[in-house]
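Yeah, one chain of the complex is gone here, protein chain that is, but the others are all in their spots.
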Amino acid sequence: MIDPSGGRPIYIQIAEWIETEILNDNFKADDKVYSQYQLAEMFTINPATAAKGLNVLTDENILYGKRGLGKFVTTEAKAIITDKRKNEKLKGLLTEVALEAKRLQVGEGELTEMLQQAITDVKGD
Amino acid sequence: MKVIECRDLTKRMIGRNALNQLSFTLEGDKITGLIGRNGAGKTTLMKILAGYWHETSGKVEVFSERPFQNLNVSVNAIYVDDQMKFSHTLTLEDILKEAARFYPNWDTVLAERLFDYFSFHPKEKHDYLSKGKKSTFNMIIGLASRCKLTMFDEPTTGMDASVRKDFYRALLKDYLAHPRTILLSSHHLEEMEDLLEEIILIDEGQVVLHESMDELKEYALGITGRAEILEPLLADEEVIYETRVGDYSTYAAVKSDSPVIQKAKQHGMATGPVPPNDLCIYLTAKQKGGIDDVFK
Amino acid sequence: MSLFFTILILLVIIGFPFLLRRLQLSRFGYWLLGGYFILLIASVVAYTFIPTEEFADEEELPTEMTNRIYLVHEILDQGVPLEEFEQYKKKEWEFPVGTEESFSLYAGPDYQFPVIIIKRVEDQEAIHVDYYEVTPEIDVEPVHEEGEVTVYNHSGELTIEVLGYKLYRFNSMEKGFPFNQFEEEEDHSWIYYDVFDDERMFYITIPADIELNVDPDMDVHWLN
Partner (left out) sequence: MSLNKMDLSAAVKKQLNYKMKVYVGMISSLVIVQVIGIFFSVVSPLQGYSTMDYVEIEYMNYNTLNIITLTSLWALIHAIIMTTKNEWENAFPFVGNTLSNHLANMIFLVGASIVAGIVTILASFTVRVYLYYFTDELFFMSPGFVLNGGDLLAGTVTVILHFLLLCAIGYFLGTVTRLHRLLPVLLPIVVIGLLITINYINHDWMMNTVEFYYGETSMAVFLMKIVVTAGILFACSIAISSRTEVRK
């Protein structure tokens, strides 16, 4: 879940955790998500940090705020998250894979093969 | 409202300046970490804020009043450290009762529940508590007093890991329920960094850094690369920390907006965040290098 | 006795704080005070039942006492008649003697000398000894009395035996600080009065023609 000792800022971890919850359908469109205080208590973090995580998601249109009521999931949240993860996370991961492959002098063909193998393994689960 | 305002605050003690032209302002109900090495002036600052010690020069205000021997500050600010002394005629039960009389916001229920949770005995004497138990008991007073300005100086001294965890959680929960300004000094930054909203890093009596925790995490980047390539890049730049790793590699921490990062990335070097705790150590290092240089 | 008390006082002073801490007595301070206060009030109540009249009024004492002092000197110097002292006469003896005899007067044996006043009388055939004694004129019996005064004729040696002593014990209570803070004069406690005045006198009348050898250590006064 949240890894306090990890290098990544907590608010990003919080944002990602909520995204994952939305992806897993724990929060549906127009559902109220946790408040900054609930999040703070859940993860023993400063509420300001939690708020920042929520704000990141609001900025990305994944959540919308109702004054005095809290943050709610937008209708297009899931799509945005999927899109973002594809574009950013997946791409980022792939870049890292490419870099590591370069360091290890793994050829293009070999890399594609490994990727296909990984896809088959995940499907098999 | 400004909770704390210090401008050019100087405190002279036995031939040296424990605080040297220290300035910062604290507003709003935040949990702030006061970080620094031993002798950096954390305790001095807190004791001045609590009204126990007087400043040598400069301005210090707590709730817009000069704190030294100020009753209004005294009733709204509590300073908790492991040196807290209570008369030996009082039992722990008595101490809590007395504290309840002194602090208008005292939460008796919270105090009693924490008291029971940490399995104190009402008839015990404060003097006879172990170091960790003492810290735990003092923490109860600090939390239950619900002072607008609550200062904990090394609150976890002697506590074991689980109590420490409980303490941080209790602190946070009580803060969520009753937001107030909490100033925490500790050596264990990594342990409580999630709790903090901002930190004040002080070194040699001066504020080195006053940043929100989130910004602190992105304040610097660490670069690891081959020494012969990285070192020339760093030569003319502002470097927070630099050390050789092995014979060929160099690790350097630079500000996130440093031009070095782009160049390093172009050379295919790995960059990564610098943990706040390390960053604080780097920023307050006596000189470049570290303990290793002593053994050269 | 006083050594015992000194040791006791030291033990108490040294030992008490430890005992106090040990028993955690200090926590009961106000209870102790309350209990103590009740004791004090009880004693004040008890005090009101003491008939204070029995403690003599300080005004009366001195006149009574001065009446009796300088007994012997009054007789010797001022010629006060012996009859005035009749009330102090305790004993008398008479020893018949022939004329032209010789006597020695011996008092002893333990260095307690009575005053002896000797008077020669014409046409008398006996030695007459009167014994006068003045003791502190206070309503108290001696706590200890030993020996008796006797006079006897032992083959021409008139021996006066004054063995023994009387022990009186008196108590007084001093007001002292702080009760006397605003009083000009000294605190009049009992010991300031001269009640110790005492004198013993043997008044011996002997025929004019009797020779008397007197032990030179004795305080002997010849009246004529």
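Every chain is named by a letter (A, B and C) in the order it is written, and numbering of its residues begins at 1.
Criterion: contacts are C-beta pairs under 8 Å (C-beta built on N, C-alpha and C of every residue); 3 or more make two chains touch, one makes a residue touch a chain.
Fair warning: this is a prediction, and the values are worked out from it, not measured in the lab.
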Displayed partners of the chain not shown (whole complex): B, C
Touching residue (missing chain; options C:Tyr152, C:Phe179 or C:Trp222): C:Phe179
Contact set of subunit B toward the excluded chain (per top definition): 47, 51-54, 63, 69-72, 74-76, 83-87, 89-90, 94-95, 98-99, 101-105, 141, 146, 148, 178-180
Contacts of subunit C with the absent chain, listed as residue ranges: 2, 5, 9, 12-13, 16-17, 20, 25-30, 32-33, 35-37, 39-41, 43-44, 46-47, 50, 52, 54-58, 61, 112-114, 135-136, 138-140, 162, 164-179, 181-184, 187-191, 193, 195-200
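The rule we apply is simple: only the chains that are shown with their structure count from here on.
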By number of C-beta contact pairs, the top two chains: A-B
Mean-CA-position distance for subunit C and subunit A (Å): 114
Centroid distance [mean C-alpha coordinates] between subunit B and subunit A, Å: 31
Length of the line joining the C-alpha centres of subunit B and subunit C, rounded to whole Å: 87
For subunit A, residues contacting two or more additional chains: none
Residue ranges of subunit B in contact with subunit A within the complex: 30-31, 168-169, 172-173, 176, 190, 193-197, 212-214, 217-218, 268, 272-275
Sites on subunit A touched by subunit B in the complex: 4-5, 7-11, 37, 40-41, 43-49, 52, 99
